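Omission of a single protein chain aside, the complex is shown with its protein chains in their original locations.
Each chain gets a letter, A and B, in the order it is written, and its residues are counted from 1.
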Amino acid sequence: MNGAHDLGGMHGLGPIDPETDEPVFHEEWERRCFAITLATGFLGQWNIDMSRYARERMHPGEYLRTSYYEHWLHGLQTLLVEKGMLTEDEIAARMAELAGEQDS
Amino acid sequence: MKALPAKDVEHTLQNSRGARVDEDVPAKFAVGDRVLTRNFNPVGHTRLPRYARGRHGVIARDHGVFIFPDTHALGEGMKPQHLYSVHFTGQELWGPDASRCNGVCMDLWDDYLDPA
Partner (left out) sequence: MSDHHDHDAPLPDTVLRVKALESLLVEKGLVDPEALDVLIDTYETKVGPRNGARVVARAWVDDDYRQRLRDDATAAIAEFGFKGRQSEHMVVLENTPEQHNMVVCTLCSCYPWAVLGLPPVWYKAAPYRAKAVMDPRGVLEEFGVALDDDVEVRVWDSTAEIRYLVLPRRPEGTEGMSEEALADLVTRDSMIGVGLAKSPGGS
């Protein structure tokens, strides 16, 4: 699809800006996102081409505004819901629960 | 559907299936052939980038028979076919003023290519 991911030749994105001695993961949530993406992939409910397509379907504005593992998170939730492994309602409910626990 | 246990992770990572398909599918092209990439705009998944659609290239290498992602991503089957390394000159991709790019190679399947 002609999504924002198809970046070859785009202008105006700024410098490449490599980080010196960059760590493999910058945040704990990135570690967890990486791990649950691979672990759920092992269940054989989707293939790597489906997982790429799920990430590509992010709204182009959102894709360009967000970071790499945020793309993975979007793709993972898309796949889990489409394959009927989780529902959006139960994800939202669990998020609300966890947010409540954080605040209390 | 059960979780892969921790003890099986290393083996699973090391012995991934990959995308090659052991099927004797005839190749449409040979090394050295000139090709023209399709001008298409599928809403599904494709690995032919927009900057390389409708462009003339040369087959540089035949990698063999591989899963075709455009169908595989939609659950429409592996449709195994030949995958090639195709070379494009910088000027073919970016125009006659393209002095900063000598050339690009990318891996493209039979279904993306027509004879030129």
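Here is the rule we use: a contact is a pair of C-beta atoms (placed from the backbone, for glycine too) under 8 Å apart; a residue touches a chain by one contact, two chains touch by 3 or more.
Everything numeric in this text was worked out from a predicted model, so none of it was measured.
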Open item on the list: Based on the whole assembly, the unshown chain contacts which displayed chains?
Closed with: A, B
- [ ] Pick out the residues on chain A that sit against the missing chain.
- [x] 5-11, 13-19, 22, 24-27, 29, 31-36, 38-40, 43, 52, 55, 64-68, 70, 73, 76-77, 80, 85-86, 90-91, 94-95, 98-99
TODO: Touching the hidden chain in the full complex, which residues of chain B are there? Just list them.
DONE: 1-6, 8-10, 13-20, 47-49, 51-52, 63, 66-67, 69, 83, 85, 93-94, 98, 100-109
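The definition used in the following text is that only the chains that are shown with their structure count from here on.
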TODO: Using mean C-alpha positions as chain centres, tell me how far chain A is from chain B in Å, no decimals.
DONE: 24
TODO: Report the residues of chain A in contact with chain B in the complex, numbered from low to high.
DONE: 1-2, 6, 8-9, 39, 42-43, 45, 47, 49-50, 52-53, 56, 85
- [ ] Could you please specify the touching residues of chain B with respect to chain A in the complex?
- [x] 1, 3-4, 12, 41-46, 49-52, 67, 69, 72-75, 93-94
